[in-house]
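Sharing a structure, written as structure tokens. Questions coming.
With one protein chain removed, the remaining protein chains of the complex are shown where they sit.
Note that the chains are named A and B in the order they appear, and that numbering of residues resets to 1 at the start of each chain.
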Amino acid sequence: MGGLRSVPGDRVGAVWVVLVAATLLSFWLGTDHGLGSAEARGVLILVVAFVKIRFVGRYFMELRTAPTPLRVLFEGWCLAVCLALIAFYLLG
Amino acid sequence: MATISDGDTQTAAPRPHRHLPGEEGTWVLILGDMTVFAVFFATYLYYRGEQPELFAESAQSLEPGFGVINTLLLLTSSLCVVIGIRAVRRRRTRLPPALFAGALACGLGFSAVKFVEYRELLSAGITPATNSFFMYYFVLTGLHFFHLVLGMGVLVYLIRVSRLPELGARRLAFMEGGACFWHMVDLLWIVLFPLLYLVR
Partner (left out) sequence: MMVVFGIGFWGVARLIPPPVPSWSATELAGYLTEHQTRIRIGLVIAMLGAALGFGFPVAIMLQLRRIEGPASPLAYLQLVTGLLTPPLFIFPMFAMAASAYRPESRAPEITQALNDLGWLALVGFGGPAILQSIVIAIAVLSDRRADPVFPRWVGYFNVWAALLFLPGLLVICFHTGPFAWNGVFAFWVPLTIFTAWYVVMAAMLLRAISQEEREALPDSGATPVPVGQARLG
């Protein structure tokens, strides 16, 4: 696939590898391995999920090169929802 | 936040060219949908908080392996779509349809896994009416699946249209928007999977 490397910021293949690894990490954490308490694992899994979402937005949806208002909305959504879900999870 | 990758060090870098993927309206739909799903997720966690043991116990009936496979399928399909869109921009006409078809195949794979999963649960006597957890499970995954089917329709459109040599700015914007809709389907599953299957 010649010509892919010439587009700046074009590292979608690497991003994909990172996303796959993050998925497997979450799976490992979620099936009761890793750190001590279930709460810590839960929070970590949620955080990982939103990191993955940022990658999908920035590289796959191509928001890295999008106008600032849109990027602000997207990142804002990620941050707000991540925090809200962690809050609901921990308060339960 | 620096988004210009290497231009800074060499010359005074020109301001980066900002490109809006899709059209403005696309993002009304996508951000709106993401917000509604966010409300769904929060609601789920709220009700989970009221009965954590029930939810944790019921979640044992789910097989996380299915969820992982589905996540990987969607990630791969999104990769195909983004490479495909870039190829469309470079006026390629043979590569993009193949890539979009690959994404569609991943979507069909996801559907197959979903059917197997649902069938296993249903044949074990578990339905949306069994308890709160399973109500949320079936409704959330069902709503997501509906979006997936819609997205697969968009992929079919992309396969057909990417064969055309002449596209025009508006159609290209619509295609980008459709691609972003598919990425949104991927993105929603990235939250849904740990929420239902992993967070105990």
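Keep this in mind: contacts are C-beta pairs under 8 Å (C-beta built on N, C-alpha and C of every residue); 3 or more make two chains touch, one makes a residue touch a chain.
Computed from a prediction, not measured in an experiment: that's the story for all the values here.
Colleague: Could you list, sorted by label, every displayed chain in contact with the chain left out?
Modeller: B
Colleague: For chain B, enumerate the residues touching the unshown chain of the complex.
Modeller: 23-26, 28-29, 32-33, 36, 39-40, 43, 47, 128-129, 132, 135, 139, 143, 146-147, 174, 177
The criterion applied here is as follows: only the chains that are shown with their structure count from here on.
Colleague: In whole angstrom, what separates the CA-based centres of chain A and chain B?
Modeller: It comes to 13 Å between the two C-alpha centres.
Colleague: Of all residues in chain A, which touch chain B in the complex?
Modeller: Listed in rising order, the residues of chain A that touch chain B are 1, 3-4, 7-10, 12-13, 16, 19-20, 23-24, 26-27, 29-32, 38, 41-42, 45-46, 48-50, 52-53, 56-57, 59-68, 70, 73-74, 77, 80-81, 84-85, 88-89, 91-92.
Colleague: Give the list of chain B residues in touch with chain A in this complex.
Modeller: Touch list, chain B to chain A: 3, 5-6, 16-21, 27, 31, 34-35, 38, 41-42, 45-46, 48-50, 52, 64, 67-68, 71-72, 75-76, 78-79, 81-83, 85-86, 90, 95, 176, 179-180, 183-184, 186-187, 190-191, 193-195, 197-200.
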